[in-house]
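Yeah, one chain of the complex is gone here, protein chain that is, but the others are all in their spots.
Labels run A and B following the written order; every chain starts at residue 1.
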Amino acid sequence: MTMSPTTKPPAESLTLTIDGKDVSCRSGQTILDVARENDIDIPTLCQLDGLTTWGGCRLCLVEIAGSSKLFASCATQCTEGMNITTQSDRLLNYRRMILEMLFSERNHICAVCVSNGHCELQSMAQKLGVTHIHLPYRYPKLTVDSSQDRFRLDHNRCILCSRCVRVCGEIEGAHTKDLKGRGIKTFVINDLDQPWADAKSCTTCGKCVHVCPVGALTERGTAVSEMAKRRAFLPYLTSMREH
Amino acid sequence: MTPEDLHGTVLKQQAKHGNYQHVFNVCMESGCVSCNSAAVVEALEAEVKKRGLQKTVCIKRVGCLCSCAQGPMVALDKGDTLYKAVTAADAPAMLDALDKGGRVEHLDFSSKQPFFSRQLKVVREHAGYFDPEDLDDSIRVGAYEALRKAVTEMTPTEVITEIANSGLRGRGGAGFPTGLKWSTVAKNPSTPKYVVCNGDEGDPGAFMDRSMMEGDPHRLIEGMAIAAYATGANRGFIYVRAEYPLAVKRLTRAINQATRTGLLGSRIFDTKFAFEIELRLGAGAFVCGEETSLLSSIEGQRGLPRPRPPFPANSGLFGKPTLINNVETYANIPTIINKSAAWFSSIGTAKSKGTKIFAISGKVHNTGLIEVPMGIPLRDIIFDIGGGIPGGKKFKAVQTGGPSGGCIPESQLDIPVDYESLMSVGSIMGSGGLIVMDETSNMVDVARFFMEFCMSESCGKCVPCRVGTYHMHEILQRIYDRQGTPQDLALLQELCDMVKNTSLCGLGQTAPNPVLSTLRYFKDEYTNLIHSTPTTEVLP
Partner (left out) sequence: MTQSTTTTRSDPALRGGITPAKPRVATVWLDGCSGCHMSFLDLDERLFILAEKVDIVCSPVVDPKEFPPDVDLCLVEGAVSSHHDLEKAKLIRARSKVVAALGDCAVTGNVPAMRNFWEVEELFRRAYIENAEYPDTPEKRKANLPVLNVPPHERIARPLHEIIKVDLFIPGCPPPADAIFYVLTEFLAGRSPNITQVTRFGK
């Protein structure tokens, strides 16, 4: 366990090793940032540039030499001399298991999903070589909120990454979306767990729909495979705010 | 309050007490209150009044007298005479016995038995022999003397050095060195800083912190104030679960008393040191006992954990350096300051110093609250202090550390109770719940019970804990229902490893422990249930 004072000196340059490759970065950068800058791919589902760190999907866990623990690369800042491993059999097994857990948790029926072909869960499963789900499926009976004119919330597809909650609160500033319940009974809600159409705080901006990695938040009127998400607005809005 | 005022109060209270020939200490903590100790107090008071003994006999409402299952408990004077299961109707007999110099036979509970004699009271040194709701009575037994000493005679660095030298480690379960944590917060130049007390005791079978908060709230406030002085904080929060209404009531009262008399607030003991405490109530989430969730909850957010690092010592409450310790850890502080680090570190083992309070329950003769020196063998706790297993049954396992802990079998009972030894046998010290099980307990059922607890208390933020605890519980239920297969067992082990290593916070990381420890020591109970599964028909 390391504890160092969080003084904020001017960003100093650090050197570290990721997957055997020597890289340099500025202090304050996360492992994920630096890996991406160096074309090292670490899988993520909850992380999205422009939103605060969540650290819940656990796909981006990496190994750091000298510690038996795994670290979420989206939430761990680089330190001088770190030796990071982003790909190993152990990590791959855990990542596959996480995806299998998500598939088993709710009803992800890709073939009839409007997001089929545009879904991060689906493509991640393919990328990580998940051919089947060896955990028993839960088959929970869940609802679909179609009360809103333009958008739809399908709990069957939700993976609780909280991107919608964060974009709604942090970027749009409406905070219509939040989570209710806990554990396996956690759900995304609108306002005080009302039908979306009754959620007065919603500005119907649609940001939640477009940051949703799966087919949980979609535009109405889309048929199977038609719901492609458009995310260009997010880096644009974030950089506008920063400058 | 000035140092002189404090000393004056002590003298005044001691003189007042010297006038009493006898004191009846009646337990008024949750356990005894639930079996109506309030009526005992009233009956005794009425009887004293009737006999005109108000000047010589004192009836005191006190904290826990240890034998919670025998309540209502009453201790006479210094506790040489103990009465158990007292009712209001017993009041005349108890007063009669005073005159004769004897005891009431049918209520007598030997104070010489190992349950009492094997204990070592450091944190609970005065518990049960003063009124926790009365500030003056608390001061009489030494409350705030350590705070006075710290702020008027020591520098913050000296306080931290003293705590570090004492070898005190966090009593919340993980055993992180307290002095190191304090110095990290103290060194951080960022301000303001916060001192937080974790009173969200949620483990099944654990009630040490509740007892501390109900029975000696001023000690907790004092410990926090010393911590604030040492680390440079001016605001503190006590986070208590709302399921502890009596603790909430007494803490509120104690904070008000301390604030009114200037023991909290500005210019404490006539120095520049200022410190105030706010009480925050939990809303029934076990995960809020995890420090980062607790901080989120205090901030008014959903009680969800955050990835560490950054640790709260660097970026905690409202992003500021925050010292967060458990109730019992703070309660140790005044004693260390009063009696010195050297004295404290003479108790316990090489790496685990001082004493530990345990709530012992389950299949033992004596259940209740015990304080023992670190290093005492588990066997002594269960068979000497606990008095062994009732009903002629055989001991099977003892569960320590709640849902994060493990089950320790007979073969490991001779290990000393310290952080490392408990970890080496697959359990943890935890906050101090100690549940004894006899041969009638099925260990798969025990694992299933704890997994159900973790499943329903998982916050849902990270995938491994949210979904993994569900699947593990399903498998355990299946095995317990004799529907399990060898593949289920393999999958269970795979899930244990995965959830342990990939979960975001301590809840998920330790949730597999009860399964892992029962698999380690009682695997045959799993395989027996699986092999008694009706075999499926085999086709050609």
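A few remarks follow.
Convention: a contact is a pair of C-beta atoms (placed from the backbone, for glycine too) under 8 Å apart; a residue touches a chain by one contact, two chains touch by 3 or more.
As the structure is a prediction and not an experimental result, all values here were calculated from the model.
Of the candidate positions A:Ala11, A:Leu92, A:Ile109 or A:Val144, contact with the hidden chain is made by A:Ile109. When the missing chain is restored to the complex, the residue among A:Ser13, A:Ser68 or A:Thr131 that touches it is A:Thr131. What chain A contributes to its contact with the hidden chain is residues 103, 107-113, 116-117, 119, 122-123, 125-127, 129-134, 136-137, 139-141.
Definition applied: only the chains that are shown with their structure count from here on.
Look at where the CA atoms of chain A average out and do the same for chain B: the two points lie 38 Å apart.
Of all residues in chain A, only 1-7, 53-58, 61, 69-70, 72, 75-77, 93-94, 97-98, 101-102, 104-105, 134-136, 138, 159-160, 162, 178-179, 181-186 touch chain B in the complex they form.
Partner chain A is touched in their complex by these residues of chain B: 176, 180, 184, 187-190, 285, 287, 302, 306-307, 309-311, 313-315, 321, 455-471, 474, 491, 494, 498, 501-504.
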